[in-house]
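The next block holds one structure in the form of C-alpha cells; read it before the comments.
Heads up, one of the protein chains got dropped from this complex, but the rest are sitting where they should.
Up next, chain A:
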Amino acid sequence: MTEGTRPVLSCTGISKFFPGAIALDEVDLTLYSGEVHALLGENGAGKSTLIKCITGAYRRDAGTIHLQGQAVSPTSTKESQALGIGTVYQEVNLLPNLTVAENLFLGRQPTRFGLVSYSRMQTETARILKDYGLAINPAEPLSSYSVAVQQVVAIARAVELSGKVLILDEPTASLDREEVELLFSVINKLKARGLAIVFITHFLDQVFEISDRATVLRNGRVVGTRELAQASQTDIIHLMLGRQLESRIQERAPAKSGKPLLELNNFGRKGTVDPFNLTIHEGEVVGLAGLLGSGRTETANLIFGVVPADQGEAKLRGKTISLANPRQAVGHRFGLCPEDRKTEGIVGDLSVRENIILALQARQGWFRPLARAKVNELAEAYVKTLDIRLASLDMPIRFLSGGNQQKALLARWLATNPDFLILDEPTRGIDVGAHAEIIALIERLREKGMALLVASSELEELVAYSTRVIVLKDRRQVDELTGGQISTGNIVKAIAAETNREVA
C-alpha cells in the first residue's frame, strides 16, 4: 500500500555538523501517506538531531527536504507546523493549568465580535476529540486527565495545526500497557486518514506492533530501512548495534589474562542492578553489552560507588574492600569515565590542565598540592601521548571538542596510574579519528596489564577490544561470551533470545 504512491515527505542527504563531530551524515528519509515509520537507533545515533533538522529547530548544514514535492526549508518549529509537520514530544508540552479546549485552540481561539467564544471552542473540541475516541469534558483543566489522554490531546493539536506529517518522539515512554493501546488506536485512525507518521521509541515490540517500515540510524548515518513485515527483531537489533568489524576478532591474539584483580560476589542494588558475580583479571577487557536501559551504566556506576551497592561484597586482590563512594574507589586505584561526559565528567570552567590533574589531586588530598612543574609535566605528557588537540592548556575544557574532552578525561585517570579503569560509552559522540585512537588506547592499556571494564552500545567495538563480554538485559546478566564466542552475531542472539523467552 505504501509502495508506488508519491512520498509525503522526502529528505535527502541531510547533514548536520557539531564542533568536532558529525551528528548527521547524508541521511535520507522518505515517508509515504498512510504509513507509520519507526525511527530507531541507540542514544546519540542522531534521531533527535534528524527530527530537529526536519522541524527547523536546527538549521541543517546540507540536504533537501521535499514536502509533497515542494522543496521546503523551515527555520522554526512554528514554520514547519504551518507547512504541515507536527511534532509531539515525550513530555507533553501543553499547559496543564488550562482547559482541554484552551489547549487545543491556544493561539487560534474561535472568536465572536473579537471575543473568544468559549461555547464554540468547547463544542469544536468535543467534536474533534470524538474522532480520537476521547469523550472527555473540554472545560476541565488538562491536568485532571492522565498522561495518555494529554498525549492524545497533544496529538490532536498537532494534527489540527499541521495535518500532513506527525512526528511522535517517544510518546509511549511514560505510558502503561492500556494507555499504549489507546494511543495506538489513535495512531491507526490517523494512519487511515492518510497522515505520514514518524514513531520514535526504544521499545522494539511496539515498533513491530504499529509500524509499517523502520529506518535505523547509527552514528549519524542511515544503516538501513526495512519493511517490518519482512524483518525480524534480530535483524533490527543487528542494524542498530552493527556488525561490520566482525573480521577483526580473528586477527587478535588470544587473551592471556593475569591474576584476578577485582572479585564481586552477589554485588547489586535493589531496583538498580540485580545481584551479580563478576571477576575481573589483570590484563583483560571485559565488555558490557546490552540494549539501552539494560543496566550497562548502572553496573559501571555501582562498581565505582557512584550509586553504592546495598548487597554483596567486593574483594580486591583477595581482600574485602568497601566501595561506598567514588572517593573510596579512587583510593583503590579505580577510574571511571562516565557515560555523560558533560554532567559527570568534565568540570567545564576549569582549565584542561586542572581537569587532567583533578583526580590525582583529589586522591592526594587538598593539603598536598601537586607542584606546578609536576602538573605541567603530567598535562603536557598526556596531551602529547593521547594527541589532545588544544590551543592552550589554560583554556576551559568545555571549549574542547567531544573527542578531545574524552581524551582529557582518560588522561585524568591515567595520571592516577589506575589498576582498574571503567569506561562507559568511551566513544559516544566523538569523531571518527578520536574513535579509532581511543580503541587503540584500550588495547594498549590492556597489554600493559591494566584491567578494564567497558560498557558500550557499539557491538562491533566491543567485539574488537573485549576479551570477555557480559550481556545484560533488564538489569541483570543473561550471558557471558569468551574467546571465539565473541561476535556481534552471538551478542545479538543473546539479547534477542532473552527477549523471545520473555514474550513467550
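Note that in this section a contact is a pair of C-beta atoms (placed from the backbone, for glycine too) under 8 Å apart; a residue touches a chain by one contact, two chains touch by 3 or more; residues count from 1.
Keep this in mind: contacts and distances are computed from a predicted model.
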| query | One chain is missing here; what is its name in UniProt, given the choices "ABC transporter permease", "Cytochrome c oxidase subunit 1", "Phosphoenolpyruvate synthase" or "Na(+)-translocating NADH-quinone reductase subunit A"? | reply | "ABC transporter permease"
| request: From the listed residues A:304, A:420 or A:465, report the one that touches the chain absent from this view. | output: A:304
| request: Check each of A:175, A:358, A:478 or A:497 against the chain that is not shown and name the one that touches it. | output: A:358
| note | Touch with the missing chain holds, among A:74, A:338 or A:426, for A:338
| query | Touching the left-out chain: which of A:329, A:388 or A:486? | reply | A:329
| note | Note that chain A touches the chain not displayed via residues 18-20, 52, 57-58, 304, 306, 325-327, 329-331, 336, 338, 343-350, 354, 358-359, 361-370, 389, 391, 399-401, 412
